[in-house]
Structure formats: C-alpha cells, structure tokens
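Note that this complex is displayed minus one protein chain, with the remaining chains in position.
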Amino acid sequence: MDEIRIGIVGGGYMGKAHAVAYAAVGGIFDTPLRPILEMVCASSPESAERYRKSFGFKRATADWRTLVDDELVDAIVIASPQSTHRAIAEAAFSLGKPVFCEKPLGASLGDSRAMLAAADRSGCVNMVGFNYIRTPASQYARQLIDSGRIGEVTWFRGEHTEDFLADAELPVTWRTDGDANGTMGDLAPHMINAARALIGPITSLIASVETVHSKRPGGTVTNDDQAQMMCRFENGAQGHLFFSRVATGRKMGYAYEIHGTKGAIRFDQEDQNALHLYTMDGPEAERGFRKILTGPAHPDYLPFCQGPGHGTGYQDQIIIEAHDFLRALHEKRNIWPTFAEGMEVNRVVDAALSSSRKRAWVDIADY
Amino acid sequence: MDEIRIGIVGGGYMGKAHAVAYAAVGGIFDTPLRPILEMVCASSPESAERYRKSFGFKRATADWRTLVDDELVDAIVIASPQSTHRAIAEAAFSLGKPVFCEKPLGASLGDSRAMLAAADRSGCVNMVGFNYIRTPASQYARQLIDSGRIGEVTWFRGEHTEDFLADAELPVTWRTDGDANGTMGDLAPHMINAARALIGPITSLIASVETVHSKRPGGTVTNDDQAQMMCRFENGAQGHLFFSRVATGRKMGYAYEIHGTKGAIRFDQEDQNALHLYTMDGPEAERGFRKILTGPAHPDYLPFCQGPGHGTGYQDQIIIEAHDFLRALHEKRNIWPTFAEGMEVNRVVDAALSSSRKRAWVDIADY
Amino acid sequence: MDEIRIGIVGGGYMGKAHAVAYAAVGGIFDTPLRPILEMVCASSPESAERYRKSFGFKRATADWRTLVDDELVDAIVIASPQSTHRAIAEAAFSLGKPVFCEKPLGASLGDSRAMLAAADRSGCVNMVGFNYIRTPASQYARQLIDSGRIGEVTWFRGEHTEDFLADAELPVTWRTDGDANGTMGDLAPHMINAARALIGPITSLIASVETVHSKRPGGTVTNDDQAQMMCRFENGAQGHLFFSRVATGRKMGYAYEIHGTKGAIRFDQEDQNALHLYTMDGPEAERGFRKILTGPAHPDYLPFCQGPGHGTGYQDQIIIEAHDFLRALHEKRNIWPTFAEGMEVNRVVDAALSSSRKRAWVDIADY
Partner (left out) sequence: MDEIRIGIVGGGYMGKAHAVAYAAVGGIFDTPLRPILEMVCASSPESAERYRKSFGFKRATADWRTLVDDELVDAIVIASPQSTHRAIAEAAFSLGKPVFCEKPLGASLGDSRAMLAAADRSGCVNMVGFNYIRTPASQYARQLIDSGRIGEVTWFRGEHTEDFLADAELPVTWRTDGDANGTMGDLAPHMINAARALIGPITSLIASVETVHSKRPGGTVTNDDQAQMMCRFENGAQGHLFFSRVATGRKMGYAYEIHGTKGAIRFDQEDQNALHLYTMDGPEAERGFRKILTGPAHPDYLPFCQGPGHGTGYQDQIIIEAHDFLRALHEKRNIWPTFAEGMEVNRVVDAALSSSRKRAWVDIADY
C-alpha cells in the first residue's frame, strides 16, 4: 500500500470537507494509495495553524507557494476562493504535480482556459470538484440514461436553488460582489455540469440573469441573485436551467427532471438518497414514478453501508470524489470530471452572461 | 328559487363534465338560480340524442344555431372544438344570451378579440373555462399571495405537462393538426391563466416551441409537442413556463412554484388537495414547507364536504365553475375569468408562437 | 330508461352527499335506471323543507315512517344517526323496499344482526355505506391483491385517524357520548371494512380502547378517543389497526400498508388519487415503491374523467356508491358491501370493545 502526501489550500467550508475526506477515504474504499495530510494553507498563519491542528495535518503555511513547492507535497487540492485557483494550479502543474480544484474551475473563462492548457501541457492528473454528480443516485441516473432505459431524451429541466440570500436584510459581503461569486459563477456550475453529464453538450442558449436585491445593508450588490436559461443540447433535446440564491424555502435545490421517449427520471438533492424513475413498461395500470432508494446496487454506495436505504450524505460525496482522485493518481490517468469539463462549464456560464446582456440566443461554439 | 335553462354545445369530454356539473351544482351550493338541462347539441343527430338521454337533457339537436336560437335556452355553454367557439358565441351574444366558453377562448387571437368585442357590445355575462384555477388549493394560493403572506413575488415557474402523446407510435389525429390543438393552443392556456391570476400580467417573453415527434403513423404532425418560455411579469417578477404533451410520466402536471421575499408556494395538480407553503416566520429550526390539506377553511371547499382532507376532484372543479357562472347570471355581473381573460391568454399564446419563430424576446403589448 | 324514486332519511353531512350523488350519478355512469329525488326526511318539518328545496327533492317530511310508507318511494337511503338505522331499515324491508344504510350498520351488534336478518327475510337489496373502499385506488388495491401481484399477504397495518377532537378545549357534544359515536363506533368501521375487503376475515384480536380527553368543557366524555388492536386474519396474516379522533395533524387518515411475499402496497386517503406499489420484479437496482396515479385504467375512474391523474374526490365516492346501489336495484341482486358486511364489521367492533375491557385476546367467532 503506497502513500500519497496531500496539500490542501484553504481550510474553510470545502478545505475541511476535503481534509475529512482524505482522512476517511482509505478505510471506506480500501484504496491501494493512502493519503497523508501533509500540509494545509490558509490566508493567515494563525488560521492555517488552527486548521492543521483541527484536521490533523502535519504542517501549515500561510503561503500557497510554500505548499505547492514543498517537496513532500505530492498532490494539491485547491479549496480557496476562485480568484486564487489559476495561479495555484499553474504553479503546481509547472512542477509536475497533480491538482484537484474546487468548482468553478477559474474565476473567468479565460482563467479556465489557461488552467486547462497548463494541465494539458503538464500531462498531470487534474480534476474539478463537481461533487453533486457523484451521489449514488445521480451516478445511477447517468447509467440509466446511457443504457437507453428512458429512450431518447427530449427534455431536461435542472435547477440549483438555495435561499441563503433570500432575506433582503442580509448585508453585502464578498459573496455579493463579482461575477464569480454570483449565482451564475457559484451555483450554476454544478447544474450545468449535471446537464452535460446526463444529457451531453449544450450547443446554444438564451439566458436571463438578474439581481433581485440590488441594495442591501452596507451597499450595492454587484452580482446576480437569480438566473435562468433555455437551451438546446447537441443530441437535440431542449432544456431549461434555473439558478437562485433567493429561492425562499429551498435549501439544497439541486434538482432535475428528464423526459425520454421511454421513461423519465426525477431527482432532488434535498432527498439525495432517492431517484424517481418512470418507465413505459408493463400494463398502463401499474405505471408510476417509482422511488428508488439508493443501496449497494448503485454506484459507490456499498463501501459506505451494506444496507440499502441507509443513506449517504454531503460529506460522503466529497469522499467519493477523493476516491476518484486517488484512483486517477494510482492509475496515472485522468478520470472525469477533469479541467476540460470545468472549462466547458465555465464556457456555458460565460455564454449565458453574454446572452443575458444581449437578450439573444447565442451559440456555445462562439465562446 | 328561479330556474335557468341551459343549452350545451358538445357532449364529449367537457360537454359531459358541464352537464353533470349543472345537475349537481344546485344541491351542492344551494344556489338561488337552478339550472335545467334544456338542450344539448352535437355534430350528428345520433350523438346528440345519445347525450340527451345519457345526461338527462330535455331536447337534442345537431345544429348549434337551433340551440342558440331556441327561445327556451337561456344560457349557452360552449364545449365544442375551438374552431367553433367564435361563431357560436357571436350568435348567442347577438341574441343577448350569456355564454360560458371552454378554453381556449378562440382558435386564434383574432377570434378571441372578436369574441371579446361581441361580448362587450352585448353586455351579456361571459366566462371562460379555466377550471384548474378554481380548485380550493389554487384559489387559496391566490389569496395567500394577494394578502402579502409570501411578500413580493420574485419568481414563478409553471408547467402544464401530460404524456398522452409521449408514445411516438401513436398515430396522427385531429389533435396533431393545427395550432389551436397543439401544446400551446391546448395546454398552455390553463397555466398562462394561472400565472396571470397568481402573479399578474406578463409583459414580455421569449419562447421556444417545437414538435418532438413530427412523424407519426399515418402522417405528419403539424402542431407543437412541447414549448417553453421565459417571461417577465408587470410586477417585475421573472418567470418560466413549460408545456408538454410528451412529458413521459406526467398525467396532470399543472404545477407551479412561487418564490416571494417572505415565503414560497408549491402546487402540483397531481395531488390537487395539497398546497405547500413556506414562510420565513418563526425560528429557523422550525422552518419548512408545510403541506396544507384543503378543507372548509379554503375557498369553495365546504359545500363539497365538512371534513378537511377529504378532497375534491376534477369534476368538482367544473361544479365550482358552474356555480360561478350561475352567480354571475343571478347577480347580473361578470365574474372572473371572463372573455377578457381568455383573450389575454390567447395574446400570450400568440406572442409566444411569434417569439419562437423569431427566436427573440417580444413585448406582449405588440400583440 | 327506467326511473327509480329515492327517499333519503337525513339531510345533514351524508344526506346531502347522497342527494347530490343521485342527482349526478345517471349522467356520469349512463345508468339504465335513473333516480328521482322523491322525498327527504329530517328531524323537523323546517329542516326537511329546507333540504327539499336545497337538494331538489319533490317532497319532504319530518317523519321517517311517512317516507318509508310512501307508495311513490321505491328505495330508501338511511343517512340519519346510527340510533335510527334499525327501525327504519326494518320498516322498509317489511314493505319489501330495498335499503342503503350509512355505516355503521347498527348502533350495536344486536341491531346489526337484527337488520341483517330482516334484510335476508325480505329478500330485498341491501347495502351499507363503506364509501372509502370505493375509490379507484382502493378498488385497484383489491384487484392487485386478489390477482396475487404482491404474493401472499404477511402484514396489514390500517388506520383511520382524524383530529377533529384533538383540541382538549372543544366542548362535549352528542359525538362525545355513546359507544356508537366514539372512535370505535364511528371511525373504526371504515378501516375494519377495508381490512376485510383487502385481506379477508379477522379471526382474533386484542384491543386497547381509551378516552384521551375524558373531561371537556361542558361535561364528561363517555366514549373513546383512540383505540388500537392487534389481530390475526383467517389467511394467517397478522395485522394492526388504529383509530383516533385526536390524531393531531391528521385530517383524513384512512391509510394502509400491506406487505406480501412478492410485493407491497401503501395508500393514504389524504392523497386519494395515488396508490403506491412495490414489486420484487426486475433488477434490484430498479426496485422502489411506484406512485401510481389513478386513471381510466383503474376501476370506476373513467366515467369521471378521460384523463389519468385528473383525480376524483370525496363526493365521487358517494357517486360510485350510488351507482353500485342502482346496479344492484337494476340487476335485482345484492352487490358488496351488503348488510352482511356491515354486521361483520360491527362484530369486530364489539369484539374489540370486549377485548379491551378484558385486556385479553378474543376470538371473533365468540361474538
């Protein structure tokens, strides 16, 4: 059993999730490659040291270059704000080190393109943090569609909706500033990734992006609160995507509905251990959406629990992600979703922002 | 207690529903005006006679002019195909007779405009058959929104989805021919009416209308299978509407989700006796969508049953509709939704078809 | 098309429901026998006259004997309190008139036995008002079980729970007095009937019956608020039944869960248009409870609506019931559930009350 020494940039929301994932993944998946929490980086020495202690890292630093350059650090996980992703990834690749980067890949499409180019040049393993598509339910949805179980897809509706800024009295923060932190920059990538994974590439779209609460205590909001787009997929299916951080009542509204010529699928991350499947099989009288509870029969569930319906949670998605990254490192080959996927998602985001400004349909190929 | 003699044109799906409604409504609502099933009209003498016997009408005819002209027929219910609506309504109004017309009001916007003008000229009571907005749940949703319970509306998503043509092997019929019978002509009006009732007028939209299965056994499909539109409401809210008759698995998918600054509402006609309400009140820990079962506390429920949660069904909507029409006749004043609403809905349909052809945003004011 | 003149005793909650049902049933089911609302009876001349007008009866009376004896009254519907059922039914049978009687059949097991004997002696058509088992969903559940779709039944759990007396501050009324009006007398019969219809006869049971709020404003409660029983069915299955009128949050909790060796069924009247079916067929990964929306493929749905998922409601159950009664009258043969079923249900109620007093298992055969 080999070891791999992990360096994580960022110890906040996602830095913690990744640190825990690397502590747990070996035992859960019985991985041939075992991660060591080598070093953590945060914006100040104090916070870095706090994270080191709390998450069990060997060392800490307040300078990401120190982490990237460190000889003992074999692989880098980027869990710092989007503005930092590009520089860190480029530095890592230049040293031939593999990188796992949180979504969105870059703070802009330009950043993402540069990051993908750097990854390709280096030949290093690279992966982007689209964790929601890794739940057993969504992995299984992909399998069902790929196997033709619901026929040809004719319609896709996806949303990523939350309500953390629904209250107009919440003050401005860094979240309310800059495209990369708006709904399109922050929430949209997950569901665009899902749409692509489940249905295939988007070829054209028209979007409408807006700021619902443009004034908040403390100042002006400079990025978007909610956004929608109609789109066309390469395979001919039509779709609709909706993103909102002011979706009152929605906590984790990563949800989709898919109509096919032989069946249909529905999923809502708020009940992440269930997938709803309808098929045109059998007598009319017996047809209905069946609520399938995830279990050992579904991808990546069994290592967590032998019992069906016992359920996985948010942290488990990050563990599945860590497992895939370790597999990629062990097998020295890229595993989806790589930076290429991260870049394609950014491209859709860029096209949508542009479309909304123009109030017109745009082709993704033009971005 | 006065009597009113009803003549119904059409004895099919909706003709039957209205005939039954007029037989039942008096007892249910204890109406001051009591309907008599005076005459039914259908396309052949045989079918008209069959409906007469079956539904308990006094007389039958195969010529709608005979019905309209008949001295004993006090009020007309139009439940024949959309292509016939205009002529029948105009004839009735010219004789000063009130008209209830099934949706869509006219087979085209031109027809609807003419029908509205005729209604206005005559001063007769007129009403259009948007039955789904009459369920106790949707009436209550309207009340909640109007009372400010969910604050200002920021988002509306509506759909009317069914799967009666999802099977590509179903042959062409009259349903697969002509705009008025397509998804936009046939299904869209109900949900456009709901959007308008719940949120207010739509001011601009961009639509994408398409035929998923353009070839079917027996020929070519000339109208649309599925359609979507993004829209803006007069009050500033953004919206999305989706219509489909190929929505595999959906049987009666008249459903909406509404986000407001203080709460949210969700409804799905497939469980028509429940309304889901979220409010920002109370401690965070206790917040969640509550599933309210309709009961005597909600509009028009009590006459059907004293017990909450006992439920109303499809036929009951038509009975509520009949009650409203009788009220209008008794009180000699129009009750919403009148032909004006029917025309406005047709206008949105027309704008959407035009927008889809142009692939551009359009203003409703231009139609 | 023949006519049949109906006399209804009672014009309250159920009297109204039956009056409306007989007004609507002919058109809905295109019945060969057409009901005439001949006479209604209520406890005072004023109320009887009010019901007459409101529901459209020809005549009214405050004396049920007048109604029963009337030469023009062909068939009797008993919708008055349980204490009156026996005398009215016996009088009708003695004149050779068919009787439909609301549940519970008799106010006591003795009454029910006498009523069944009178029915049998007369050879008249008789039926008891278990309406909930007539929904398309529950009729379909019966079909599924009878066809072996879920294998041999191993477990049945049923409940009839409502919360109309959950509030301890509600005062005493006639409902809080006398066994026949308690939870066992009033609510239990529906679900005992369902258990028998779906699984078969109950052979033994042990019950626990109690009064949760024994004091209420205005006095003492003399009957039960909630009751449960464990039971054994003739076919070997084990079961549990629960009844409550203090089941906070429950409005129409007529619900059951059935486990079989090949599948399972779940139903809740609060969403009466859905039946949940699980079968052991097909790949493990695809198994789950499917939510079947009732439609034309299910018993007695089609006459109400051609569209699946459009839904039936409480009043429609009573219409289905009226249709079955008319069929029985037309075909001059009994149709389930007859007085025999009503008596068997009362027997289970009696056994349960006795078991609860003894705190011991009892055999139904001993009652």
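Chains here go by letter, A, B and C, matching the order in which they are written, and residues are numbered from 1 within each.
The rule we apply is simple: a contact is a pair of C-beta atoms (placed from the backbone, for glycine too) under 8 Å apart; a residue touches a chain by one contact, two chains touch by 3 or more.
Bear in mind that the values here come from a model prediction, so they are computed numbers and not experimental data.
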The omitted chain touches A, B, C
Pick out which of C:G56, C:G263, C:G309 or C:P337 touches the chain that's been left out of the picture.
-> C:G263
Taking the full complex into account, find the residue in B:A91, B:I292 or B:A352 that is in contact with the omitted chain.
-> B:I292
List the residues of chain A that touch the chain left out of this view.
-> 1, 13, 16-17, 19-20, 23-24, 26-28, 30, 34, 53-56, 162, 164, 250-253, 269-274, 293, 295, 304-316
Can you list where chain B touches the absent chain?
-> 140, 274, 277-278, 283-293, 295, 297-298
Pick out the residues on chain C that sit against the missing chain.
-> 150, 154-155, 157, 166-168, 206, 208, 210, 212, 226, 228-230, 238, 240, 242, 244, 246-250, 259-264, 278, 280, 287-289, 359-361
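By definition in this document, only the chains that are shown with their structure count from here on.
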Determine the groups of chains connected by touching when chain B is not counted.
-> one piece
Chain A-chain B separation of Cα centroids, rounded to whole Å = 41
Using the average of all C-alpha atoms in each chain as its centre, how far is it in Å between chain B and chain C?
-> 34
Where chain C touches two or more other chains, by residue | 274, 293, 295
